[in-house]
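This structure is in structure tokens; I'll ask about it shortly.
Note that one protein chain of the assembly has been removed; the remaining protein chains are unaltered in position.
And now, chain A:
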Amino acid sequence: MNQIIGTSVSRKDGRVKVTGEATYGAEHQIPGLVHGYLVTATIANGRIHNIDTKEAEDNPGVIAVFTHRNQPKIFQPSNGFFGLYESRLPLADDLIHYAGQIVGLVVANTLERARDAAHLVKVQYQTEQPQVEAQKATYQKAPSLFGEDFEFQEGTFETGDFSIASSDAAAKTEATYTTEIEIHAPMEPHALVAHWENQDSVTVYEPTQWVKGSQRTYAELLGIPVEGVRIISPYIGGAFGSKAFPWPHGILCVAAAREIQRPLKVVVSRRQMTANTGHRSQTEQTMRLAANKDGKLKAIEHTAKTCTSPVKNFPEPCTGITPVLYATPNMRLKQEIAVLNVGAPTFMRAPGENPGMFALESAMDELAWELNIDPVELRLRNETKEHQRKKLPFSAKHFAECLKTGAEKFGWSQRQMQPRSQKQGDLLVGWGMASSAFPALRSSAEAQVRLLPDGTAHVLTSANDMGTGAYTVVAMTAAETLGLPVAKVKVELGDSVLPNGGMAGGSQMTATLTPAVLAACQKVLETANAQNAPEAFANLRESGRAAYEATASSAPSEESKKFAFNSWGAHFCEVTVDEEIARLRVTRWVSVINIGRVLNSKTAASQIRGAVIMGIGQALMEECHFDPNTGYPVVYDLATYHYPAHADIPRIEVNFVGEPDFNFNPMGVRGVGEIGITGVSAAVSNAVYHATGKRIRSLPITPDKLL
């Protein structure tokens, strides 16, 4: 049989993307389409005293202006409903909870006219002092997330005092680490087109990581049956967690389109996106570690403070990864949360693990220095065989191999231990490393396979490809199972009429979907009474049937409940620092990752590279600030919200190690995506310490912090 899985295949959707043929949500042209432009709050706390839409309504081309006084019909979702980023419905009332909150929607026959008229809507506010400063906020115990409580304690902390657990420790470290607000800033902005074909059915062209979820949410909020909503989302120009559920602008667009009885497009501007389509909360974390002389951890205490919004209670789950990484008899985890006048924080590439591991992996580095033990060695000595909260053994864990292979590929043994000891001309050179880890998630999914007389196979499922390479791995899975070349497999994704392919979130798409594709392929061959597709095509022609088709689903097995599943990795990097002028560059990068079986070495490596780049952005430059007086973000576009340019990024070497994880699923694959960003910022900061002797515990490491 042809060997396709594990080879390097260019993405199937590459050509249509680079030629512009791929049609993204807001690019759908529908006759009679009109444009909506959002009016957003310029204060961060208070209420609308008066809103004057007269001038806007009188402007040429204006079709409608919606405010809280004429909210288009939106239904309250049922109890326990979670398919929304903001709990508050758009235009629900006159209250303002954060700057950038939607207070109106102006609809006109052109975008320019809509934008112009939106600028003419005059809102008078009753303003109250907003709170946007994390340092000044009041914190309380964080709520649980996905049923997991953040409070956790094991071992001896009887008096609530860390010193008990660590009394006879050889080394102790305690430090506080902070990270700033980051915004997702995907290349494709948040944008959609809503088209009502009749009173009970609407098609929504919108980038969404979860078409079936969006379908349900819209149906519920619009008061129509689920089948009445069709979501079309074949391409997504980046999401990173910010396109999993409908945002208020989407709900408003679909509801307003029903009211005006025309296809309506709403595009959120870059400026607006800094405030109302999600961000990662700032974090403040205190790590206390205690260890024996040999480096064995005696105690870990990890406390985190994060912030949320009046319109959503979302704790950034920083402490979740700590019990996964290092073994210790005494562990205490705690999280607190404060409400600020900001938009809803949400999932952003490795929510929790990412900032959590900045703290943990920086602290481990500090401990290594304290003990005078190599940081790679310190991690190896503390590896845990089981998940310390779930009390389950890890399946197919190759963490140590990641560390060792990474050290070897990087040339870690050449490292001169002392900070400030490596030089390259006048530049200080630093080497740093950090572990990488992310849980392996899997849900159930369904896929359909059709074999057609023209010798092609079609795979159909509602799952989507948000730039990750899903089209390609689905095609590869089908091609290998059916005995066809990849080019003969056509993949259709991102449409809610297709079988439920699950959600592209939590890096679970490949692990969730490919087993279903495998099962559907096997089933269609059975139906065709054939060993492979060429045989099936012969049978098909003989039988005169139009097609063979089969649908199959796949879900986590009972057997899999005996294990904890996680992906692993290690990052090694080099930085140079021109100390006098505070100029820092990342000059070398090696990542070694264990994700079970690698389906497509090319797109898998791309996932890691993209994540490392995003992590370098977090380490060095990304931060969204809010004006302390008005609560309005002072970052307004992609020139003011810095993320890495090419010049900031060195060659990134990516290696995979390990074996197929068949305990997890029949394909042996775990997800690859978010794992790549975890540990990146710590690796950079650890390298900066090695270069300069300066420990920078607050991200991003901008020039001012290096002076």
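Convention: contacts are C-beta pairs under 8 Å (C-beta built on N, C-alpha and C of every residue); 3 or more make two chains touch, one makes a residue touch a chain; residues count from 1.
One rule holds in what follows: contacts and distances are computed from a predicted model.
Comparing "SoxAX cytochrome complex subunit A", "Putative oxidoreductase with FAD-binding domain", "Ferrous iron transport protein B" or "Serine/threonine protein kinase" against the UniProt entry of the hidden chain yields the protein name "Putative oxidoreductase with FAD-binding domain". Remark: the omitted chain is touched by one listed residue; of A:490, A:523 or A:585 this is A:585.
When the omitted chain is restored, the residue from A:116, A:188 or A:220 that touches it is A:116. Counting the whole complex, the residues of chain A in touch with the unshown chain are 42, 99, 112, 115-116, 119, 271, 580-583, 585, 620-621, 625-630, 632, 634-636, 639-640, 642-648, 702-704, 707.
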